[in-house]
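In this view, the complex is presented without one of its protein chains, the others remaining in place.
A, B and C are the chain letters, set down in written order, and residue numbers restart from 1 in every chain.
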Amino acid sequence: MSTRVGVLGATGAVGQRLIQLLAPHPDFEIAALTASGASAGRTYRDAAKWRVDSPIPEGVADATVVETDPEAVPDDVGLLFSSLPSGVGAAVEPEFVEAGYVVSSNSSNGRMDDDVPLTIPEINADHLGLIEVQRDERGWDGALIKNPNCSTITMVPTLAALDRFGLDRVHVSTLQAVSGAGYSGVTSMEIIDNVIPHIGGEADKMETESRKLLGSFDGAEVSLHEADVSASCNRVPTLDGHLENVWADLDEDPAPEAVAEAFESFPGIDLHSSPEQLIEVFEEPDRPQPRLDRNLGGGMAVAAGGIETTNRGVQFNCLAHNTMRGAAGASILNGELLLEEGYF
Amino acid sequence: MSTRVGVLGATGAVGQRLIQLLAPHPDFEIAALTASGASAGRTYRDAAKWRVDSPIPEGVADATVVETDPEAVPDDVGLLFSSLPSGVGAAVEPEFVEAGYVVSSNSSNGRMDDDVPLTIPEINADHLGLIEVQRDERGWDGALIKNPNCSTITMVPTLAALDRFGLDRVHVSTLQAVSGAGYSGVTSMEIIDNVIPHIGGEADKMETESRKLLGSFDGAEVSLHEADVSASCNRVPTLDGHLENVWADLDEDPAPEAVAEAFESFPGIDLHSSPEQLIEVFEEPDRPQPRLDRNLGGGMAVAAGGIETTNRGVQFNCLAHNTMRGAAGASILNGELLLEEGYF
Amino acid sequence: MSTRVGVLGATGAVGQRLIQLLAPHPDFEIAALTASGASAGRTYRDAAKWRVDSPIPEGVADATVVETDPEAVPDDVGLLFSSLPSGVGAAVEPEFVEAGYVVSSNSSNGRMDDDVPLTIPEINADHLGLIEVQRDERGWDGALIKNPNCSTITMVPTLAALDRFGLDRVHVSTLQAVSGAGYSGVTSMEIIDNVIPHIGGEADKMETESRKLLGSFDGAEVSLHEADVSASCNRVPTLDGHLENVWADLDEDPAPEAVAEAFESFPGIDLHSSPEQLIEVFEEPDRPQPRLDRNLGGGMAVAAGGIETTNRGVQFNCLAHNTMRGAAGASILNGELLLEEGYF
Partner (left out) sequence: MSTRVGVLGATGAVGQRLIQLLAPHPDFEIAALTASGASAGRTYRDAAKWRVDSPIPEGVADATVVETDPEAVPDDVGLLFSSLPSGVGAAVEPEFVEAGYVVSSNSSNGRMDDDVPLTIPEINADHLGLIEVQRDERGWDGALIKNPNCSTITMVPTLAALDRFGLDRVHVSTLQAVSGAGYSGVTSMEIIDNVIPHIGGEADKMETESRKLLGSFDGAEVSLHEADVSASCNRVPTLDGHLENVWADLDEDPAPEAVAEAFESFPGIDLHSSPEQLIEVFEEPDRPQPRLDRNLGGGMAVAAGGIETTNRGVQFNCLAHNTMRGAAGASILNGELLLEEGYF
């Protein structure tokens, strides 16, 4: 039997991807679509400027959008996916959780809160235990769970795989696609024949979120991983797919083959949206490339390549689809984990 | 009185830039244009598919291209600028120098040879002293001098300015324009909606050439700078201008303001093509950007921005025009230095 | 002595171009900058996100922006350049003219009004006579003059040159740069790896405005040219420069050489911003191209090429810089004409 789910912020770019992924999902059934007041009461077709490269799913097009308000969402909806702007999310997500809903959120607000699990199911599913802490502390019936930022998700699986060699220090330079900024986030005048060497707040997210994801949970709190992470974030004229140049200083001194083996053998998780092979390794030095490789594993795999040793560790490139593995797919995967673990 | 100069490899992308810059030059007069056998005997207009954004200079268009052979170049030509493919350069440049010509070369062959000066005039003009060593060892009358790779030139002035704080270790990620690969080096199918995380040999050039440029010359040989440099090179869909994300570990712990001051106060050199301000610093965190800032100082300045401290030093971005400061302009600047120092 | 001028809508993309062109202008002196209420009272540097590829002119950066209101503009300002959004222009421009100002406007409102001159000085300077009609009918002291849409301006000089052969029918397909939609008009998600075969209202403007520009003025009214014009307008991923494929059915049957001669011999006008050669003709069939040729004549020339005869006339391509010749430069040229003719 399908779980009835809702999408908070259903008309935006990530909201559209959520709907595209949820419509054919075997375990979830779309039962509520929310947006801001201006869209409430309109059909989804009218309210959303649909831009995903497949038609609006049947049933969704003519559904009526409601306001982003717990009162407006049916009680039998068990799980909400949130892709609200972070300011709105900060204000509204707690209201939904207080009203008893479980919220799997892609919004950046609250990710580093002590009692909010920030999870990538293949990496730190055990952090879900924070939900008990959260309920105790806040007196909530529901639960709030976050997935990290798209640029963080792209890198963290590779770092988790490297941690067996003693992860000490990380430098990462990102080449991020324009879709990461939302449909209207980057104008064409800004980015044609250009790159922008700054994305507000992004480096800080990569530096803090990755340490939380790689941290250990003792049943009460998450200790941040001790690695020093320093990021530099760039916007490039690519539609989808974040590519990242990573240097990892390691305690040990593995050969490139050992690093490749660590990547390829890193275990996945048995959930619907998780790919068979979490990290795919290319031998060609000029791969992965965004346009050629962003859809690996249905857009849910991480690709790695260009592995070389340095004086103190290893350098390599990694790539993931920023609106699939990095946003909508990440929230859904967290929802699948919550379902599997019986949180609703 | 103008010095009569020649261009070896005059029909290629860098050759065209050389001609564009030499035509109005106050001290140089174009007196010879060479290319491969297929072009020899044709007018320059016919032989070159001119693609620079200003018309072919008068006098050049109807000049006859000769073969890249010392016999074909007039004896009264004092200085040759070489933008030959490196394989051709390795074979032919020594012939010209043996025949007595002074060659200022942009080709990558021989840059790391012990007795070949690799210079950026504002950084290590004193390395020109290697010419004496070169003449002694090879028995040459002329001289061979090299400028570094475009991606190296972009970064090295900033590293030279930081060395007062004790430069220890460098990580650099490049976002390089397609013009760096020559007119036909990157196809549109490769780069539209894409980035390529690998440029053959480029990372190695950055790692070795920068240490030679920053090294000290004791009158007999150049000792490489001890800094550990690790590079990751990417091609992006930008026409001109290489942007680079740099992390520099330093012995000292300067504030961002001190770094900015070190950049801005780094001295230039009194040569025609050298900009008044060698390193221009932006306060806006999203600058410099290739399209907006590549033409600073007539394409000969280096732009820096995004300066932030890290746990062990500083991170920042830098940018230079890759075919001006990074190639044709670099060779001409070396030619101006040779003229100033009386080498021909 | 310079005429003191103002810019209505000074912070937008065309407003910035106007300032860039007016600052060094020999006959005009910037004395007023207006914008919407949110910007009023701030310095221009603060109010405008300056994106033109040269620094904000001295004097302008620290000038205070005032509201777009006749009361806020000094009385000694003789001429106003307007780049207001058309809705605002329709509401506000008449207020300024009623208050006695002469307004040279790039805004699309009112271009087809019977008593408003729509002019390209090299084409129909005599239409300025409509100002008398306008003053009579509206009781205005000032004057309102319009320049046409950027895509219209690109084509009309070539049509005017062809009219000697009896212009009968025109088909035109445009490939328009993103800057024509304003700085934020086209998002990167819309246009990377894409083209958009529709620009709202643009085809209609080309079809009506060109017939008014080519029409004859009898001292009382402008009779539209009888040619049938049909346009199809496309947005392409180009920053600046509109390229247009034109077919002109003609009464006569000129050879391509005669058409080229008609283009090249079409007279310019002796005004500061008008290029020496109004229409430049390329013999290479693949020229003009936007990136290579948009800056001809300081961005004020029209380039043509690919001239071939058809069964009923001729086909060719034309190109102009859409924010120079097609917008800001067009308004300034009209201002120069008004000055020359003594309208203020």
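Simple rule for what comes next: contacts are C-beta pairs under 8 Å (C-beta built on N, C-alpha and C of every residue); 3 or more make two chains touch, one makes a residue touch a chain.
Just so it is clear, the model here is predicted, and its values are computed rather than measured.
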| item | value |
| --- | --- |
| Hidden-chain contact residue, picked from the options C:L8, C:V66 or C:L243 | C:L243 |
| Option from B:S2, B:S54 or B:T187 whose C-beta touches the chain left out | B:T187 |
| Contact with the hidden chain (one of C:D75, C:D126 or C:D228) | C:D228 |
| Among B:P237, B:P254, B:P275 or B:G299, the residue in touch with the chain that has been omitted | B:P237 |
| Interface residues of chain C (partner: the chain not displayed) | 171, 173, 175, 192-198, 228, 230, 232, 234, 236-239, 243, 245, 247, 285-292, 305-306, 310-311, 315, 317 |
| Positions on chain B contacted by the hidden chain, ascending | 13, 51, 178-179, 183-193, 237-239 |
| Where the unshown chain meets chain A, residue by residue | 51, 53, 192-193, 291-292, 295 |
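Definition applied: only the chains that are shown with their structure count from here on.
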| item | value |
| --- | --- |
| Interface sides of chain B and chain C: same vs different residues, half threshold | same |
| Intercentroid distance (Cα basis), chain C paired with chain A, Å | 47 |
| Centre-of-Cα separation between chain C and chain B, whole angstrom | 42 |
| Touching two or more other chains - residue numbers and ranges from chain A | 192-193, 237-239 |
